[in-house]
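Just one protein chain is left out here, and the rest sit where they should.
A and B label the chains in the order they appear, each numbered from 1.
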Amino acid sequence: MRNGRRKFLGQSLGGMAGLAMGSMAFPSVSLAAEVIKVGVLLDLSGPLQLFGTVKAQCLRLAAEEINANGGLLGRQIELVTYDTQSNNQLYGQYAQQLALRDRVAVVHGAVTSAAREVARPVLSRAKTLYMMNMINEGTEGACDRNMFITGPTPRQLLDNLIPYMMEKHGKKMYILAADYIFGQLSGKDAERICKQHGGETVGFDLFPLDVDKFGPTISKIQSAKPDFVFNVFVGPAHGAFYGQWASAGMNKSIPMASHTIGDAGEQMRMPPEVSEGLVTAKNYFDELDTPASREFIERFKKRFPDYSYVGSLGMADYQGMYLWAEAVRKANSTDREKVIEAFESGVSIEGPSGKVASHPQTHYCTMDMYLAEVRNSRFEVLDSWKQVAPVSEGDNSCNVLGMKL
Amino acid sequence: MAGGGELRGSPPVGLASLPAQFPDKAIKGISMDLALLTGVEVVYAIASLFLISVGLAIVFGMMGVINFAHGEFLMLGGFAFILAVRAGVNFWVAMFVVAPLCVAIIGVIIERLIIRHLYGRIVETILATWGLSLLLIGLASAVFGYYQLGVRPPFGVVHIGAYQTGVYTFFVIGVAVVLGLGLYFLLRHTPFGLIARGTMQSAPMAAALGVNVKHVYSITFGIGAAVSGLAGAVFAPLTGVLPISGLTYIAKAFITVILGGALPLTGAALSSALLGTVSQITTFLSTSVFGEVMLLVTAIVLLRVLPSGITGRFFKRGI
Partner (left out) sequence: MIELARPGFWITAVTAAVLVLIIPLVTEVYTLYNLTVFAVLAMLALSLGLVWGIGGILALGQSAFFGIGAYVYALISVNLADSTLAVPAAMLAPLLVAVLIGYFTFFGRISDVYFAVISLTIPLILLSLINSASGPAYQFGKAHLGGYNGIPGVPPLNIPFDPSAVLSFEGMYYVSALLLLLVYLILRVLVASRFGRVVEAVRENELRAELLGYDARYYKLGVFCIGAAIAGLAGALYAAWGASVGPTVFSLSFTAQAVVWVLFGGLGTLLGPIVGCFLVQGLSTWLGSVSRISPEIALGLLFIIAVLLVPNGIVPSLRDRLKSTFVRGGRI
């Protein structure tokens, strides 16, 4: 881990290093005809580096692969990376810089939805395209023509996960969720889906993001006697909860599902006895046994020897870079409006996770979904669904077509 | 407003409503099993708060040092423990020997290099220890990373009527009690304890009597660090350890210690008892959010009533 970490720090982006060394006050001299600048806005230090580091690595890998294959429109992609240090204020500052100083063609970034909400209006005002490659709370959270989202919505993840659990274990569900928009909306979606399939939500508890003592909750769950528990924890709460759940012996009696477990490598951090049997649904698992996936992991390991896990969060970025590149090719230009039109006319790529296609109406993506269970600290993929749309049929609550840019 | 209450169709949450949902379990309101389990949870909350605070209390009470890197000592203890167990060291040795020892050594080094120069200067220690906190988090991120595999909590479960809880819960409570008693014994009945208390009361006086005050401070800081390391190790199986784990502890520990007042042990114990009880009961009756808020509000109210902390007014002759 030590070597890999140092190596990653050492292998800073070539062009970016030169750029950053320049004073912040003066515009950089760019050879616009030669390169296409792409902005990367992620948390590479601070608590959120847990998520940001692997996402940045995936963006890097994708960019390098595109460059090795002749570049984009005959030009090389140059990444301009800023470390937002888990500080939302820096998202605003760096987004502005990427747009006005570095004049990038697109910005890939944001880990939390709060950060997204800081960067989004800045980039919109600066007329710079924004790609948000992250699991999200669905169209209720953000619906913006200047933005493309390559991460799954709760609907994509839960539409199949909840019925799977209900079929296997029973119709009574208990929901535990982190107490903020993403947790609440995901929980509500789960509740709705459960009801649609004739089930019942026997409990719905919300927790502050940093709570780590779950004794009372575990008692409550025991009283309510659900058939399974569905949780939307984020970050450290995962590790905290499962440890205590297992300590109380509950992991042997009540099954558990979550669409966020594994996003921060939890399955690798928890002892096998604690994580055994947890069920989740995602757009991608490293353990996915397709040729495309296996080859991707090989390439990633070769490029980043400190590989531990990529997961669906990193894959969203990898796909994000490729999808954007595809839209640029189709538009034959990096001009924002042309790229948006190309996206809206329908672009798709075949990636390690399967086919990823743009969803013109919402600017989210239609993707393949997989369901897996934790066995021996690894994910075993049990089921899959092809091309799940980000919103339900006929859901017009978010329609960006025709929105002014 | 209570979690889930605003969502249509969800049953009311909060333990108080459970008898209505499960009438067969209820005997005069809340069932005996549940009451017992709740009681255990409250004691556990108190024990947890005590464990995470007592190290800071020792350092603050004895030397007036506000160590903002305290959370990181807990984190380092957790990592020391997990890495030792993963390397094959016996679980108990890792928890009770390796973790405290490692963090004690780190603590003494830090004391020598940094803290020593800043005794009596509260303001500078704040900046220095905050810087230290950042530094330790940065180093831990670089060295340990974020994918450290954890350790399973041992023991099995214990049944309380229709409910079950982990035996580990009682273990944590046990550790808190034994630690508290051990520290009391150390401070009350050993020569070192006497010297330490004397130095705490008046360093110049102790120096005049031939005590090497610098030494005492060093050792005391080391003990505070060791205790924090132990606490970090105790919680590691339950929560896993990340380089940023320390940040979740520092605010609560700090508040508990200050509310406790000048006496490290008595203060921390009483403060934990009060805050833990209030916060846990509130969580039962409503949601975790309110439990957290209640803890903070209680601290405010108590500090208003007892402007020098609990032991500023009560139990003044304790430890």
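Going forward, a residue touches a chain if its C-beta (ideal position, glycine included) is under 8 Å from a C-beta of that chain, and two chains touch if they have at least 3 such contacts.
As the structure is a computational prediction, the values presented were derived from the model and not from experiment.
Between the chain not shown and the residues B:Leu136, B:Ala176, B:Val216 or B:Ile281, the one that touches is B:Leu136. Shown as candidates are B:Leu37, B:Ile66 or B:Leu242; the residue that touches the absent chain is B:Ile66. Within the full complex, the residue among B:Val59, B:Ile173, B:Leu247 or B:Leu265 touching the omitted chain is B:Leu247.
Contact residues of subunit B toward the unshown chain are 1, 3, 6, 66, 68, 114, 117-118, 121-124, 126-128, 130-139, 141-142, 247, 250-251, 254-255, 258-259, 289, 292-293, 296-297, 299-300, 303-304, 307-309. Along subunit A, the points of touch with the absent chain fall at residues 9-10, 12-13, 16-17, 19-21, 24-27, 44-46, 81-85, 87-90, 92-94, 96-97, 99-101, 112-114, 117-118, 120-122, 125, 141, 179-182, 184, 206, 208-209.
Assume only the chains that are shown with their structure count from here on.
Centre-to-centre spacing of subunit A and subunit B amounts to 35 Å, using the average Cα coordinate of each chain. Chain contact summary for the complex, subunit A toward subunit B: residues 1-2, 5-6, 45-47, 49-50, 179, 187-188, 191, 195, 201-208, 210-213, 215-220, 222-224, 236, 239-240, 243-244, 246-250, 264-265, 268-271, 273-274, 308-309, 377.
If you check the complex, the residues on subunit B that touch subunit A are 3-4, 7, 9-11, 13, 15, 18, 21-22, 25, 34, 37-38, 40-41, 44-45, 48, 138, 141-153, 155-157, 162-166, 168-169, 237-240, 242, 244-245, 247-248, 280, 283-284, 287-289, 292.
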